[in-house]
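A protein chain is absent from this complex, but the other protein chains hold their places.
On to chain A.
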């Protein structure tokens, strides 16, 4: 698969605080790529360096294709109407208004509302429409579903899937691990200014281990056991219980969640 973005040895500091310490990342064309990290890990700084909104100290960023950026809320004047924003962006980017795209995102339903009157979901959709205005190859989404209700979240996830199907490369930041698991092909976890992990969710699970928790309930009580090798541990436990002559009433097996794996890497636990 061809590269859409290639970042090498990227460094950025604020004063004496080194935020990005020699990052190397490659994003492939057509994939949905997540940038993860705890607050202050440097996600937004990295995203803004790639987007060209922030200058970096050293390193190289190569971007192949047209870029569209969905900014977070509060990035338009409060009294600007949705349609006025769309028209302004169309004029800036020298493109015609795409009523099909505006209709699909539901912008026409609130086109005469001023920005401050829009709900969080409407603002997100408007920003997505503005980002799509010049038909970009690469789309940056900064916490696209933050503050949205369930309906808004589901709707936006569907739109992101459709954009992926249309061949767009999407880079997003998120704090929602379920969202990352559902939408993203690969992810990078930032920690201490470096990339602690880069790969698929399957690779993440393999990297940090399976971390199963086995709960066995018997007549005499409940026992909890942690394991990275479910087959061997379960077999050994069943043998042990049989030798003791205890009757097993229930067995529950929990797999470590993506959140736990993320925390383990992001916080170096």
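The rule is short, and it goes like this: a contact is a pair of C-beta atoms (placed from the backbone, for glycine too) under 8 Å apart; a residue touches a chain by one contact, two chains touch by 3 or more; residues count from 1.
Just so it is clear, contacts and distances are computed from a predicted model.
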- Note on the structure: The chain missing from this complex carries, among "Na+/H+ antiporter subunit", "Phenylalanine--tRNA ligase beta subunit", "ABC transporter permease" or "L-asparaginase", the UniProt name "ABC transporter permease"
- Note on the structure: By the document's definition of touch, the residue of A:75, A:119 or A:218 touching the omitted chain is A:75
- Task: Would you write out the residues of chain A that touch the absent chain, in ascending order?
- Result: 48, 51-53, 55, 69, 71-72, 74-80, 84, 87-89, 91-94, 114
